[in-house]
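The structure appears below as structure tokens.
For this depiction, one protein chain was excluded, whereas all remaining protein chains were kept in their positions.
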Amino acid sequence: MEDHILEMKGISKTFPGVVALQEVDLFVRYGEVHALMGENGAGKSTLIKVLTGVYQRDAGEIFFADEKGTGPICRNGPEGASHKLDLSPFRSQRAGISTVYQELNLVPYLSVCENIFIGREPKTRGLIDWKTVERRSREILSDMGLEGVDVNEPLHKQSVAVAQMVAIARAISIEAKLVVMDEPTSSLSEEEVRTLFRVIKRLKKQNISIIFVSHKLDEVFEICDRATILRDGRLVGQYAMRDLTKLKMVSLMIGRDATSVLDKRKRVSAGREGRDLVLKATGVSRARRTTEISIDINSGEILGVAGLLGSGRTELARIIFGDEIPDKGRIEIGAKNAHMKSPRDAIRLGLGFCSEDRKEEGVFPNMSVLDNMTMAILPELGKAGVLSRKAQLRIAETYITKLNIATSGPNQPMRELSGGNQQKVLLARWLCKNPILMIMDEPTRGIDIAGKAEIENIITELAGGGVAILMISSEMEELIRSCDRIAVLSEGRKVGELAAQEISEEHIMHMMAHGSALREDVHGQ
Amino acid sequence: MEVPCGKMYMDSSTKTSTATSIGLLKSIPGLGAFRDHGATVFFLALIALSALITPNFLSFGTLENTLVQVFPVMLVALGMTLVISSGGIDISVGAIMAISAAVLARLYTSGVGLAPSIGCGILAAGLCGLFNGILISRFRIQPIIVTLVVMIAGRGLAMRVQGQLSTSLEYTPLGNFGLYKVADKVPVQIVIMLAAVAIILFVVKKTVFAKHVEAIGDNCRAARLVGINTLATTIGVYTVCGIMCAIAGCMEAARIGAVNVAQLGLFIELDAIAAVAIGGTPFSGGRTRILGTVVGAVVVGLVTVIVNMNDIPSHYSMVFKALIVVVAMWTQRKK
Partner (left out) sequence: MKTTTTAKNTGAASLIQSRGPLVAFLVLCAVATIFFPTFLAPVNLANILRQVSLIGLISIGMTFVILSGGIDLSVGSTAAVAAVLAARLSGEFPTAAAVIPILAGLCIGAVNALLITRVKIPPFIATLAMMLGARGLAFVLSGGVPVGADRYGRFSQIVKSDILGIPCVGIIFILALGVAIIVAKHTSFGRSVYAIGGNEEAARMMGLNANRSKLLIYMICGGCAAAAGMLHALRIGSVRPGAAEGWELTAIAAVVIGGTSLTGGIGKMGHTLYGVLILGAIPNIINKQGTLTTLDNDVITGILLLAVILLQSRMTNQVPSAGGAA
């Protein structure tokens, strides 16, 4: 406890249907920058929210040092929590923990100095002492190396970088001893990242500790001292940065010792001759998320897209499906230029799309399995706008059997199904339309082994029937098993493409780890 | 061009609070059933209570009276249910009733035939609905605000259309129609009401349109990704609601025998929303409980009738309705 400012031991947290954290530890020393790493669903943000009191943990203990460097502020033994001691955002702030969230929990319409002091404004005779607020804000910002910011301007007029600094400034003004930064550089330019790192180094000098949650390996290696890696809600381990390489870090996050019992490489890649070009995207760019990406897929081919969080995979999928309009680039479908302004256009051209976030973007939770499955094909089923329940049921029965969907019947509300079965229903939604191109973003996320195998078979069969498939996944084995070719993205760019014999975990991870081919890599091997 | 989804319905409290809310009612068994059939329970309870305390309650006269009273609320509530299940709301329904009745009165008393006059009245209301729908989906303004504007300005517009505050329709064929009884027994309102319920039920259960409406209310983002034309569907929903208001407005004008733009359909939005709340259609959208709304509308009408029949001062009915709505919302909150 002597040199640890924070000790989280054995933290567990379960949500209905999902184990988010299982006996996770996190130890942070005084004045260190500690990275918290892991892929989507690893549990990073849940752990942070447990720390700050947004969520209440189910088990485990949290010890946080106060001024004297002793004494826990919160203790939760195996007997169960005592209400008084549970954390809340207010209490954790008061104790000295401050968080800069990715969504930047600031109020856009209030001014910079207000955001820094909200809830704790210095007052004289009951009224806010604006002079002091402004002065202190300027002081804090200039301590951080930021001069010339008009602290009275509304926050939304500032750049994202300044807004980030404001969030950090708030943390400092609370005299936080521990600052948690959740993906702080996701929207910053190189220059702005430099500024941020300068600030972090200054904080370190003041013996303030920082938990740095990020997926950007370069940055983590540059600024962090140690790292805790999570995977699937469990602790993989805690390491000093000097003991790690980028490659090793990637492999720890992704987990080469997966419990999968399936064969390493099953797919016999069909040749590319004699197949029609279904999709050709050239030089697609949008904002800073995707830059100059070009891919093409023939019918019956499965093109995998690999890349870490933030690599632009999902954005690319959205652009191809017409959900977002690219700033630059061209998309051709079936050798014809496609100007899609909405998913409706894409669907009309024969595309289908399974989103990675089925809860927000796929499932209609209060509607039935039947409705969910037939939603995309409804207009074609009936006559003159009238539903044909018979046709609907026929489709439902076909696919419930074919895809082995576990449901009490087509009328069951979708929200009652397990994740895997929901995914199958969503798949069926597009399958019944006989698409020419299926875009699948994390098709087996949150699904157990048996379910994964089933879905992979379905995908392979689809391709066998001539459908072109774009498969995005963070699971290496899945891609290696099923894909003909794999495009690797990193930070918005396509850094390479592997085909047939080239496909192997080492190659993929190497490409992901070392980032864009255009950037100099001074850390890795 | 399609527009992405915004917050359709003004509801700031639910997002953060659901994570931490732990209702007391969760522990009470049987509440689930109550939630699903709450409206029916209210209905039966009300009937039982009234039968006990009100003389002559269980008679055909009461039934007929109640149903005729309920007629405009029922029609408007049916349209309102569709709007609410799309995740929106429409408080301009009273004003739309007045507008369509004003158009009807103006044309009819100027010599235009009955059918075309009614047709134009319905058209006018449809245009109002179109206006609402376009501002909501294309310009992405919150439904409550758009319909608030129409509510404020609508009656004034109606008066300009009609040229005067009030037009009499008594002793005209239209006025007589308003008092007409089919086979000398069943008031025409009841027939129209049944037809409307049947048609809306059909639409809700059997059309692609209704499925799209529910999808938009259930998960607007997913609806767009599934290829639903959210723009057209939203416009359609508000237009249907407008048409229901037109029918209600014209028939009420006929029955009352006059069109008074300041009075026609005044506060009917309150009763309609109450009916929907009691009937169990969630205000967050995604489900359409038409039969629930039907029962809810009858409950609302019953409250008024019971209060009248028992010589209770009529303003108590407002208090009762408010209480019923609060209880209905409370029980349905448990998710």
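The letters A and B name the chains in turn, as written, and every chain counts its residues from 1.
What we mean here is this: a contact is a pair of C-beta atoms (placed from the backbone, for glycine too) under 8 Å apart; a residue touches a chain by one contact, two chains touch by 3 or more.
All figures in this text were calculated on a predicted structure; none of them were measured in a lab.
Peer 1: The chain left out here touches which displayed chains?
Peer 2: The chain that is not shown touches these displayed chains: A, B.
Peer 1: Out of B:53, B:182, B:198 or B:262, which touches the unshown chain?
Peer 2: Result: among the candidates, B:262 touches the missing chain.
Peer 1: Based on the whole complex, identify which of B:46, B:76, B:89 or B:120 touches the chain you can't see.
Peer 2: Going through B:46, B:76, B:89 or B:120 one by one, B:89 is the residue touching the chain not shown.
Peer 1: Using the touch definition from the top, which of B:76, B:93, B:268 or B:325 touches the missing chain?
Peer 2: In the complete complex, the chain left out is touched by residue B:325.
Peer 1: For the chain left off this view, which of B:75, B:256 or B:273 is in contact with it?
Peer 2: B:273
Peer 1: At which residues does subunit B meet the chain that is not included here?
Peer 2: 7, 9-18, 21, 89, 139-142, 144-146, 148-160, 165, 261-262, 270, 273-274, 277, 283, 313-323, 325-326, 329-330, 333
Peer 1: Kindly note down the residues of subunit A that lie in touch with the hidden chain.
Peer 2: Within subunit A, the residues that touch the unshown chain are 40, 52, 54, 89-90, 93-94, 99, 101-110, 114, 118-119, 121, 123, 126-128, 130, 156-160, 163, 170, 183, 186-187, 289, 309-310, 314, 356.
Operating definition for what follows: only the chains that are shown with their structure count from here on.
Peer 1: Centroid of subunit A to centroid of subunit B, CA atoms only: how many Å?
Peer 2: 43
Peer 1: Under the touch definition given earlier, write down the residues of subunit B that touch subunit A in their complex.
Peer 2: These residues of subunit B touch subunit A: 1-2, 206-209, 211-212, 214-215, 218-219, 221-229, 282, 286-287.
Peer 1: Okay, in this complex, where on subunit A does subunit B touch?
Peer 2: Against subunit B, the touching part of subunit A is residues 321, 323, 341-344, 347-348, 353, 355, 360-367, 371, 375-376, 378-379, 382, 385-387, 389, 429.
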